[in-house]
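What follows is part of the complex, with its chains left where they were.
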Amino acid sequence: MKRALLLLSVFALTSCKQNLIQKVNIENSTAEATAPLSNATKRCISCHKIVTPGIVAQWQNSRHAKITVAQALKKPALERLISARKVPKKFLNVAVGCAECHTQHPHEHADTFKHNGFMVHVVVTPKDCATCHPAEVAQYENSTKAHAYANLMKNPVYHLLAQTVVQKLKLSDKGKLTAQPTNDEDFNTSCLKCHGSVVKVEGMREVKTKFGLMKFPILKGFPNHGVGRVNPDGSLGSCSACHTRHDFSMKVARNPQTCGECHKGPDVPAYKVYMVSKHAAVYKAASSSWNWDKPSLVVGKDFTAPTCATCHMSQLVDSSGNVIVRRTHNVMTRLPYRLFGIYATRHIRFAETFKIKNSQGLPLPYELSGKPLTSALIDNKTFEKRMSNMKKVCLSCHAQTLVNNHFKELKYAINYTNEQEKLATELLVKAWEEGLASKQNPFDEPIERDWVESWLFYSNSIRYGAAMAGQDYVTFANGKWQLGKVLESMESQLKSFLKTKPKKAKK
Amino acid sequence: MKRALLLLSVFALTSCKQNLIQKVNIENSTAEATAPLSNATKRCISCHKIVTPGIVAQWQNSRHAKITVAQALKKPALERLISARKVPKKFLNVAVGCAECHTQHPHEHADTFKHNGFMVHVVVTPKDCATCHPAEVAQYENSTKAHAYANLMKNPVYHLLAQTVVQKLKLSDKGKLTAQPTNDEDFNTSCLKCHGSVVKVEGMREVKTKFGLMKFPILKGFPNHGVGRVNPDGSLGSCSACHTRHDFSMKVARNPQTCGECHKGPDVPAYKVYMVSKHAAVYKAASSSWNWDKPSLVVGKDFTAPTCATCHMSQLVDSSGNVIVRRTHNVMTRLPYRLFGIYATRHIRFAETFKIKNSQGLPLPYELSGKPLTSALIDNKTFEKRMSNMKKVCLSCHAQTLVNNHFKELKYAINYTNEQEKLATELLVKAWEEGLASKQNPFDEPIERDWVESWLFYSNSIRYGAAMAGQDYVTFANGKWQLGKVLESMESQLKSFLKTKPKKAKK
């Protein structure tokens, strides 16, 4: 009854604003959605068509607007995107509209607020999506992506590197650069845009809108669609990192550019490396005629060269409908190696990588000498399983000889870069011992920054280049040339320093 | 009469060249244009179909070839591209062809020459376009773009930087690098390709053509389609900078790549920053189905993510036809801040930025200490108006909370970079005082070049990254990592220098 009154008052509000809303044709707009709308969603659209017309129009073009959940459940397995077997009855025969997502589980979302008679939350989370897509959410929760916030911010080594990147410097009275304390804003506006921020509600505020004064929650750490976002309902991740709201286009989600939002470099150059590969040449030239929207992709027909999603996530079938690899939202299941890092190793056994401890107590899957921390890494069987998953993708277009040789070359690149990083680390340790730099913060002084770039930019590029056949990145594009150069530069700095260092100070 | 004779002689020429022109079918080619051609344009095409067939074919596919001015004038407001209310009668019932543009105002164009009986000019200018598009030309004339030549070349600070970039170095007898005097060519072939050159006529020359010897003007500073080109008729700018000749496609003009010709970086990294944003991920994946050619774009329908033009120039409407923002050819009307520079400030009050004078007499909208030169900047009301214009675009797809938080983050990035640049400038001043570098040219010595890169490459990237949600550029892609590194490097150079400097020389 109370709600009915509120709804009435909204209607009144809307009528009052006739001058503002010169022409609004709700019939037209809802007519485009072929699935029936819930009454709640109809109410959302009646106003949001005016205040955020872009969202409404995008959603109207989405699969969510065009098919009911009941219809989706009836699709044959290879064509079905919904993974739930049962969905609450109220969702069955309507489009997945505004209210269906933004009013679920109101008591669990700390950002729920009263809005025109509805209990609405701003930040839709994986928990909301899990109503229809539980398998995908479960897979995702087990991946490093879901834990990307903690894997950066609770890992003291990487946190210190991140802090060194984002901090403000000041000139002390003695003319020395000193680091200022960092705050949430420093991280939220840089690293955490990809890793995901902690989204917190810090009270409510009144805002002037086209429909008069309204109260909205004050959100900190927002806007953010990082892959490991810590949501106001405690869940981890943001499906909209890839499934861009509000048309949730598979074409957009599967497009390399979407991965490239975060994997572009110079620190994680996956996208750039892909872009110089033969695969990408085909993608760029031919993908306008590919079929991006099918849940299961027929190799050689729906696409003629792999993109990021093809190798790491998508479900592939042959033209007879046999499944080659199953869809996954845990990218680790096709990743035998962890290429990123000072050293590359087999992949880490668990998704919360910050929980590793090597012999020095550092959260790294190797010793500083390069020795892998076997206890933290996947075992032989898992390694072979993941390698086999990945090779199944390759083998659908390439002969065994080619595929095996390719992965031998990757192994060669891993060994090469690991050996060179051992060398870089030895030079760094020598610089510390001789007093050229202080190891208190191993990331901030000139020779230390050279060392950081040696692995973060150059060895990573070489490894990604070998992994994805983008050989520019093995060679002159942040590759071996730059790695060699930075090693020579580190040695040269040491030499110059030792030349001018007073003799007695030497150990 | 004289003209008729000349025309006849061209006909004769054409006939003489039968061997050359194996097959020419004028009927076919002109048939494709649906608007009738003026007699003059018919004559142009009859030869240029042979000598520059590409131009003719492109033009035939343009809107200019397909619709008469009279028809354009009758279009409803939201669909009309022509802004003139009245157009000289001779233009009304013909296509906008070669002669319509290249023979207008013959006496005003210094590059007008006699060509087969016509008084033709090579360089079509905004003054020519203004016959049909006066509103756009007027807006453009009031923007910084139109004054891009003077804003670089008449600003002694930026001119010296540009000179340092383009100059040739020589080794003096004493083995010291010394700068050689620069000439027009040095600037014309680099900076001025974007800023616009001064196009000058330096006589006529005779050239062998397919139709025999012909005389053409000798043009200096050409080819050039820079945004602030100083034209032979004294007008400023080049519409073809974006509206690429000769098909004048709106799709091309509105494409981010067109803006990217000049805004790519590392100095003005707008395009690159955009390209790592979520907006660009949608653009790359989905824009093949967007509607690029409509004068007024329906948000969420004609496009599903903004491009450069969407936010800065285009006319946006909702699906009921209500105008959200009006089209503008003065990008400043939606720009509250000037991000580019040593320091970021509110935008400059006037389009001719070189006319500013700070307390030291420098043409910069701030003191070297970072203090903004309030008198040169837009006032509160203008600032709020511009911010509101920009936010209207954002708000058509995003909630207020998100939009307001976004601009708070931009403010944070501005403050961050301004503080770091104050620091960088202090280090530079110290280097001058100690004798590590000479401030005569503040842009050429190693530590000075570090300072230049600190703001021109890194602080600019951080600001653009925050403004357009391309956080890679806030972080590792010419972002905070590189800014911190260059500050540490400047301090380290100073320290090394002071260590080896003879004591008595110290002040």
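Just so it is clear, A and B label the chains in written order, and each chain counts residues from 1 on its own.
We adopt the following convention: a residue touches a chain if its C-beta (ideal position, glycine included) is under 8 Å from a C-beta of that chain, and two chains touch if they have at least 3 such contacts.
This is a predicted model, so every value here is computed, not measured.
S.K.: With 2 identical chains placed here, how many copies of the sequence make up the full complex in this file?
M.R.: My count of identical chains over the entire file-defined complex is 3.
The working rule: only the chains that are shown with their structure count from here on.
S.K.: Counting in whole Å, what is the centre-to-centre distance of chain A and chain B, each centre being its mean C-alpha position?
M.R.: Each chain reduced to its C-alpha mean, chain A and chain B end up 34 Å apart.
S.K.: Mind pulling up the chain A residues that touch chain B in the complex?
M.R.: Listed in rising order, the residues are 21-25, 28-29, 49-58, 60-61, 122, 164-171, 175-177, 185, 188-191, 193-194, 207, 209, 216-219, 222-223, 225, 244, 247, 249, 251-252, 254-255, 257-258, 260-262, 264-267, 288, 292, 444-446, 449, 456, 500.
S.K.: Give every residue of chain B touching chain A within the complex, in rising order.
M.R.: Touching chain A: residues 275-278, 280-282, 284-286, 288, 298-301, 304, 318-322, 324, 395-402, 405-406, 409, 412-413, 416, 419-420, 423, 426-427, 430, 466, 469, 471-472, 474-477, 479-481, 484-485, 487-489, 491-492, 499-500 of chain B.
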